[in-house]
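Would you mind keeping the following structure in view while I ask a few things?
Only one protein chain is missing from this complex, and each of the others stays in its spot.
Labels run A, B and C following the written order; every chain starts at residue 1.
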Amino acid sequence: MSAAPPALPAFVPGDYKTDLKPVWCPGCGDFGVLTALYRAMAELQLTPELTAVVSGIGCSSRLPGYVETYGFNTVHGRALPLATGVAVSRPDVKVIAVGGDGDGLAIGGNHFMHSARRNLDVTYILMDNEIYGLTKGQVAPTTPTGDKTKTTHYGNPEPAVDPCELAISFGATWVGRAFSGDLKGTVELIVKALQHRGFAFLNVMSPCVTWRGDDQFKSLKAKARPLPAGHDVTSRFEAFKFTRETDVLSTGVLYDVKSPSLNDRLDTIKATARAGAPLVTVPEIVKTFLPSF
Amino acid sequence: MSAAPPALPAFVPGDYKTDLKPVWCPGCGDFGVLTALYRAMAELQLTPELTAVVSGIGCSSRLPGYVETYGFNTVHGRALPLATGVAVSRPDVKVIAVGGDGDGLAIGGNHFMHSARRNLDVTYILMDNEIYGLTKGQVAPTTPTGDKTKTTHYGNPEPAVDPCELAISFGATWVGRAFSGDLKGTVELIVKALQHRGFAFLNVMSPCVTWRGDDQFKSLKAKARPLPAGHDVTSRFEAFKFTRETDVLSTGVLYDVKSPSLNDRLDTIKATARAGAPLVTVPEIVKTFLPSF
Amino acid sequence: MVGAGGDGIVTMGDILSQAGARDGLNVIKTEAYGPQIRGGESSCVVRLSPDAIYEQGDAVDVLVVFSWADFGRFKGEVQPAPNAVVLFDEADPVARTREDLGLGADAHWLAVPFSKLAGDAGAKGSKNVVGLGVLTALFGLREETIRRAVVKRFGRKKAAVGELALKAYEAGIVHGGALASMSSRGLTFTPGPSKLLLSGNEASALGALHAGCRFFAGYPITPSTEILQFAEEWLPKMGGTVVQTEDELAAIGAVVGASFAGVKSMTATSGPGLSLMTEMLGLAAMAEVPCVVVDVQRGGPSTGLPTKSEQSDLWQAVFAGHGDAPRVVIAASDVEDCFHATVDAFNIAEEFQVPVIVLTDQSVGQRRETLDPTRLVHAVIDRAVPTGDELVDYKRYRDTPEGHSPMSVPGMKDGIYQTNGLEHDELGRPASMHLVHEKMNAKRYRKLKPIRDKYQRARRFGPAKADLGIVCWGSSKGAVKEALLMAEERGEKVAAFIPEMIFPFPVKALEEFLASVKQVLVIEISYAAQFTKYLRTFTTLPENTIIFKRSGGKNLTISEVDDQIRKFLSPDRKKGVA
Partner (left out) sequence: MVGAGGDGIVTMGDILSQAGARDGLNVIKTEAYGPQIRGGESSCVVRLSPDAIYEQGDAVDVLVVFSWADFGRFKGEVQPAPNAVVLFDEADPVARTREDLGLGADAHWLAVPFSKLAGDAGAKGSKNVVGLGVLTALFGLREETIRRAVVKRFGRKKAAVGELALKAYEAGIVHGGALASMSSRGLTFTPGPSKLLLSGNEASALGALHAGCRFFAGYPITPSTEILQFAEEWLPKMGGTVVQTEDELAAIGAVVGASFAGVKSMTATSGPGLSLMTEMLGLAAMAEVPCVVVDVQRGGPSTGLPTKSEQSDLWQAVFAGHGDAPRVVIAASDVEDCFHATVDAFNIAEEFQVPVIVLTDQSVGQRRETLDPTRLVHAVIDRAVPTGDELVDYKRYRDTPEGHSPMSVPGMKDGIYQTNGLEHDELGRPASMHLVHEKMNAKRYRKLKPIRDKYQRARRFGPAKADLGIVCWGSSKGAVKEALLMAEERGEKVAAFIPEMIFPFPVKALEEFLASVKQVLVIEISYAAQFTKYLRTFTTLPENTIIFKRSGGKNLTISEVDDQIRKFLSPDRKKGVA
């Protein structure tokens, strides 16, 4: 007697593809992220109608339009507030927030901090190209000091931030770094990020061929190397050793700790509030406004 | 022969006092910060008309009204953007930004990040009372998890941030922690912060007697203790060992490194741009729009 | 009642108003504080009446002063009537005369040993309870009810404390009994069924819960914070969630996100917060996501007068936002209205997929009013999700005759769509062609017609034809209504028009009103006359229209309205002299 044939997966990567053609430049790193996302979603068999992809504004933020789930390309910098509304009000929906370094670290930086702090139930994928792509090449918070851009004719005077170090200090419970030129690695990391309960932050170095030239891709490719085996993902001190890197780009899971997610905590609150009693109705609340003596 | 008598200091603490009566509750920790500031300013003999104190909105943000310098109590969360304008456009003016935890870490968090990253020439004093005081007691980003406030009836579900850890990750070049109950210590730290070139961040635990009760003061007093002698202020890894503390409150200079301030860098840029030539005039710029062939 | 911090003014007002509500009286209560964050002087005005009342009222008939020094700090805010009964502490170091207060001959000027009586009763801190006793004796309040209230308030933790308080109360009654009889001025009423006693902010929050709001995101700001606090306390018990966000940008963002996810959502704020929400409200208009924002107006601009009322967020609500962004604006005029306006807001937002702003203000938001529980009923409308055929190659933004199109929510397999804040086609795909833009603008604005038709909400008071017609909005209603009654008694023909729908405006109703009056008077609390200028965008006010506008910081008083009415209807003016 032979065993029953394994059931075919319900979804293949192509099922997550819409028929809207990406506006991205040929060679843009974001294509890699999109492909990796399709594969990761298929690997986890995410249910399209119970998945929401939310973004801000930027080249990278166009991504939700290319993913066959509920999608919202919102306004610049506000991907995470919108994602918060979806994740908290609909715990049954898997929420993925995506965007660029300008969107998430410049105008959206504060939401990044507080979403991470709350351990929001969202997977946040930041496509870091160290530049403002859509607006045609201005300096970003991750642009290396000294670089010339459309708004740094004399070289960027400002130090850059390391998004992964920030995420850890903010309180993110899962932090990873990927390079979109490494499709396999990116797929793996997106899968892990999606599996994490709570706020998972994945910084994907995603080259902008148009405003950062081919050099960016080349140097990233040269610098990228996996984190050393045995890296202790539960220690933020260990993780910090692989932040603010210059000559190398350590990819992999930097940090991964267990802690109740915001939705876990809100469930506890609802339980506490009700203390076993049935849901309160408005008339019951109204009564509390009658003098009770 | 005896040496000439030392010249009397031009300014005594009282000289920095306006005759506007603080609106603060009796016993508010902010009184301690204000007194400490007067003393520190006197110790450094700051010139009132070349000093600007800028704040956002909150009980603590009322402080500029009580300091006899140029002062601006702006809008909620925007103390640092305003301070940026003053510091960058008037390098000759000493700029002090002050405010509360809600003002600086909630609505103003993004400006905190980027001001620190730029190593802005500003001394930022945050009066951390772990609560929204002015609006009468709602949860703040520094309110401990589980605490009950006006907006956390069932206990605060959210983890708190450590402002000092954030400041270091943001790129602040000087970070200190004080307790307003310790006047002497607070004066010393404000003096050091004011002497630092670049972005100096001082988190002062400043109890809110009205919405956090006397316990807050008591527990802070019990927990406060100076950083161990020999703490290496030049290592962020060492500094991180004294962040997210729960049972103790380590006060003193956590982190202190030298790095060109934003104004230093902007000076370099101006020099590069001019390349030794005299200041460019508008007519010269206009000429560049004439076809040059 | 006016006193220093610690005099228990607020408690005194609470007990008085709760007792009134308990006995079925109509009550309106307003508190005020000095600039100190805490421990400063405070005042509390309580108006009690067996008859309907619409406004806090101007001058008080009875004034209790525990500290003349602090009374001075409320100059212009608490004013005794010329014939008022004034009770003050004989032990007050500061002395005042009836002349100082501009009292008339028929006024009563009574020094009462409040502190002494409290001390004798063994409850030093209970001047306020002694005061309640005196008032009970003088004005025939129901002793039994107030006793209950006193016990409840002071006996909660320690019965003994309650006992002492009652002693102080009795001492007050005894002393009051010995004073000149005020029976003529007393309240005569037969207790009716208890009434609710709640604030406008609480009513707004109740309205939201009633309408089905199950997600609330907000950021504290005076004078709207009570709405957030109310939601945070009650929503979890109803299975809903509340997030206090890092700022207002995030609050409105989360609201739009939750609504996109299919959950009725709202936020509440005041001017500065509403300004910060400007951009996101444009996204809600563009992506057609329902959302409700309650704006409890305070004095502006900027931080302005955070604890005082004004009607100067009108332009922000109606016009703010880059681009042509349709929205709906509703105004609440009293506590009960806060409930209904909020339910309407949700109904409109959900049915037509537009952002809806409810304008209230500090005066209605924070004052407490009695309300008959049976008044809090209001039909609820839910969002139209696509079904059957509509889901066959579903178009999120199908260009329908009425403008709005069924909106699917996560979980609906065939309703999947991707949207954005860019101009887009019926499928939601980015499109920057002029023709698509024109067509989709038309679609979004088309909704305003059915909304206007369905919600021609405006109140009209007074005779069908009048010599003077007052047009005002929001919290001005109370003072205007009371002034109308006074005018009516004088036999003057004065009518009033008060819209509930601000945008789209009930233009037809207004024009009928304008046609029905000889002279138009617009009243508003905005230095820039925001309401008047807004009216002009869609209607032509008569040449001779009179504008009465001023800055906020002080609520519109009945006498201000009455003065205006007299000015234009006084006999000599009728004779055309004035």
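Going forward, a residue touches a chain if its C-beta (ideal position, glycine included) is under 8 Å from a C-beta of that chain, and two chains touch if they have at least 3 such contacts.
Bear in mind the structure is a predicted one, so any value in this text is a computation, not a measurement.
Engineer: Could you tell me which shown chains are touched by the chain that is not displayed?
Structural biologist: The omitted chain makes contact with A, B, C across the full complex.
Engineer: If the hidden chain were put back, which of B:E68, B:D182 or B:D256 would touch it?
Structural biologist: Counting the whole complex, the residue in contact with the absent chain is B:E68.
Engineer: Touch as defined at the start, partner being the missing chain; which of B:K148, B:R225 or B:K270 qualifies?
Structural biologist: B:K270
Engineer: Which of these touches the unseen chain: B:R39, B:H114 or B:R177?
Structural biologist: The single option touching the absent chain is B:H114.
Engineer: Going by the contact rule already stated, which one of C:E423, C:E482 or C:D562 would touch the omitted chain in the full complex?
Structural biologist: C:E423
Engineer: So which of A:R39, A:H76 or A:K94 would be touching the chain we can't see?
Structural biologist: Of these options, the touching residue for the absent chain is A:H76.
Engineer: Quickly run down the residues of subunit B that touch the omitted chain.
Structural biologist: 18, 20, 48-54, 57, 62, 64-65, 67-75, 78, 80-86, 88-90, 92-93, 110-111, 113-114, 266, 269-270, 272-274, 277, 279-282, 285-287, 289-293
Engineer: So which bits of subunit A touch the chain we can't see?
Structural biologist: 23-26, 28, 57, 59, 75-77, 106-107, 109, 132-136, 138-139, 141, 150-154, 210
Engineer: Across the whole complex, list the residues on subunit C that are touched by the chain not included here.
Structural biologist: Output for subunit C: 35, 76, 270-272, 274-276, 278-279, 282-283, 285-287, 295, 297, 299-308, 310, 312-313, 315-316, 318-326, 420-423, 430, 432-438, 441-442, 445, 526-528, 530, 533-534, 536-538, 540, 550-554.
By our rule, only the chains that are shown with their structure count from here on.
Engineer: How many angstrom lie between the CA centroids of subunit A and subunit B, rounded to a whole number?
Structural biologist: 31
Engineer: Find the geometric centre of each of subunit B and subunit C from their Cα atoms only, then give the gap between the two centres in Å, rounded to an integer.
Structural biologist: Taking the mean C-alpha position of each chain, the two centres sit 39 Å apart.
Engineer: So how far apart, in whole Å, are subunit A and subunit C when each is placed at the average of its C-alpha atoms?
Structural biologist: Taking the mean C-alpha position of each chain, the two centres sit 42 Å apart.
Engineer: Hunt down the residues of subunit B that sit against at least two other chains at once, touch-wise.
Structural biologist: 106-107, 109, 141, 153-154
Engineer: What parts of subunit C, by residue number, touch at least two of the other chains?
Structural biologist: In subunit C, the residues touching two or more other chains are 236, 246-247.
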